[in-house]
Structure formats: structure tokens, C-alpha cells
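For this view, one protein chain was removed and the others were kept in their places.
Entry: chain A
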Amino acid sequence: MNMLKISFKSIAANKLTAALNIMLIAFGTGIITLLMLASDQIGKKLENNAKDIDLVVGAKGSPLQLILSSIFYIDFPTGNIPLKEADALAHNPLVKTAVPLALGDNYNGFRIAGTDKGFIRLYDLQLAQGRFWKNDFEVTLGSIVAQSGHLNIGDHFFGAHGLTGNTDVHKNHAYLVTGILKPQGNVTDNLVLTNVASVWKMHETKEKNTGGKTEAYENGELEITSLLIQYRSPMSVILFPRMVNQSTSMQAASPALESARLFSLIGIGVDTLQWFAVLIMFISAISVFISLYNSLKEREYDLAIMRVMGASKFKLFLVIITEGLILTTIGTIAGLLMGHITLQLISNYQDSTQAKLWGNIFLLQEGYLIVVGFGIGIIASLLPAIQAYRSNISNLLAQH
């Protein structure tokens, strides 16, 4: 019969109050956990997916939408741009590399991206099996695509029109899997990579040969979605975006700027929710304090009897502190689990595989939440514990 058991028994004697306290702490911790996990994963996704791309050039529209569609593959593109104009930009002396992107189809929600070998260098892609795409309708799959579609080298599949859904399947051409990437830890895990011509042919854009350059190319009929650009020098940062935005029909958007803008927009909501969670935690601390204080009044004679049986004042102090700690520790652990489970449930209902957040990732910062839970437990139970320590046993026994 140790102190811990006595504390547990005492808590169990007031199940409803204990459950309320635990729930309050769990809600506060759960919300904070959820926000921490989501913020961390979104931040890492933004960082991992955009780190080597200085600029994205696409059709005019929302710059954020352009970044979301061409870097994170989670929104619709702003439109298409003529390949001829994109080529001109790609050969600009301020540009070190320019990688074309042609989007429009998906396979089971995974986006099919038409691009060139520059994309491989840009993301430093490594093969797990097979080889990279070479001919039309050959594809290299991201690791998650291959795993979730149970696809292997040599398998064929059909793409569907649009960025999500399988209603409008392109049955005229099947893709052939020639390679599967190693897990890269970024958005390419969720992509189906092929050449740009495959995307055009799938959508029946006709190329007519007119002496080396196609007529369609010259007429601006050949289009891509966007161009991913790396600058040649820091000078380009100042000159190039302005030049694109002012002198072409296209827009330039900086992933770094737009990511920061997006994060600050999300941040307002995150901050609000975080303060809400802190308020819940504060209320839970008061609730733990009140319930311990009230229970102390109810069982002051119990504690006096324990003193008579040989318990020291410090032991009684520890019993009360332990009760506070038990309540807040259970609440904190329940909250952490709640945060992870909720995020996993949200993740299960997310359509976009690229924006998926995972509940089975654990952060070091969650340890701080446990420490905070301990702190709340100690602070909330300190006053009742001191009162138990200082109670006059002789008076109490005489009164009874």
C-alpha cells in the first residue's frame, strides 16, 4: 500500500470529477499536439519541396496558387503558358536551369507530371528499381505511388483527366512503368513522372513538322503548365521576376515568398487555436486545484487518521501532489494520443495525397507538453498539499 496507490484510490473515489479534469487537460493538450504536428509537417513540406527552386513561372493569376500547384501539387494550376515563350525565358542569361512542368492528369489521385531530365537533377532523384522514363508514355513512379498502386516495373496503367478523381480515364494510351524512385521524403514520392510529349499526346495536341520546329510550337499551341527556375546569380533575384511580370504574358512567383505568406496566413489561425488551447489548459489547472481543494476538505479526517497511523506531514504533502500529477499526467498522455489519432483520422479523409499530414509522426517538442502537464499538476496541487502539510491534526481529531 504505497503513496501512489493511495493517490490512485482517492482519485478513483471521485470518478466523475477526475474524468472532467482529465478531459479538460486532454482537450487542451490534444489541440496543442494537433497544431504542433500539423505546423511541423506543413513547415517541413514547404521547406523540402521548394528548397532548390528559386522561381516558378506560369500563367497569370494567383501567385500562391501557382506555387501550390507547381511546387506542392495541391491546387489547380493558374492555366498554361506557351512553350515557345517558356523556352525564351529558359535561355535567358539570368537563368541557370529551367525545368518544364505539364500537369493535367492523375492516377488514383497522384499527379502525372510531364517534365524533362532537369527535374531529376533538381530534386536529386534516386532510382530504387528500373530506369527513368525515356520514350513517350513511359513513367517513373514516386515510392508512395508505386506502393499504394501495387505497381511494378513493366506494369501498365491508365491516367485520368483532371487532378483528382477517376471519372474521365484516358483509355487511348496506357502508361508503362519503367522505374520506381527511392523514397525521397518530398513531394516527388507522390508523383508520376513522364515526358512532356506524353502529356500532350494524351490530350491529342497535334505536332506538325514544319522544317525542324513544329507549327504548333510556332503558333503557341504547344503549352506547358509552368517552368521551375534556378537563378544563375543573386542578381537574378532582383531583375528576373520583374522582367517576367512586366514584359511577358506570364507571371513569376517565388516559392520562398509565397510559402512564407502561406505560413503566416496559417499562422494566424494556429496562434488563435494555440491561445484557445492554453486557455483550456489554464481552466483545467484551476479545475484540478478546485477539485483537490474540495476533496481535501472532505477527507481532512482521513489525512488526520493517516498521520495517527504514522504518516509524516511530508507524506501527506506528497499524496496530494501525486494526485495532481496523476490527473495531469493521464490528461496529458490522453491529449497527446488524441492529437495523433485526430490528425491520422483527418489524414484518412484527405483527398490530396500531396497535402497528407500524418498522425504517426512524433516530435521531440511533445516531451515539453508532458513537462508542462507535470508543471500544471504540481502548481494546481501545491496549495492543497501545503494545507494538508500544515493541518493541525490534534485539533481535527478533537473536533471529531
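Note that a contact is a pair of C-beta atoms (placed from the backbone, for glycine too) under 8 Å apart; a residue touches a chain by one contact, two chains touch by 3 or more; residues count from 1.
Please note the rule applied: contacts and distances are computed from a predicted model.
Novice: From the list "ATP-binding cassette domain-containing protein", "Tryptophan synthase alpha chain", "3-isopropylmalate dehydratase small subunit" or "Xanthine dehydrogenase family protein subunit M", give the UniProt name belonging to the chain omitted from this structure.
Specialist: Spelling it out: the chain absent from the display is recorded in UniProt as "ATP-binding cassette domain-containing protein".
Novice: Can you work out which residue in A:306, A:330 or A:376 touches the chain that's missing from view?
Specialist: Residue touching the chain left out of view: A:306.
Novice: Thinking of the whole complex, not just what is shown, which of A:84, A:161, A:261 or A:315 touches the missing chain?
Specialist: Hidden-chain contact among the options goes to A:315.
Novice: Of the residues A:167, A:264, A:348 or A:394, I need the one that contacts the missing chain.
Specialist: A:394
Novice: May I ask you to list the residues on chain A that touch the chain which is not drawn?
Specialist: 1-2, 6, 9-10, 12-13, 299, 301-302, 305-315, 393-394, 397-398, 400
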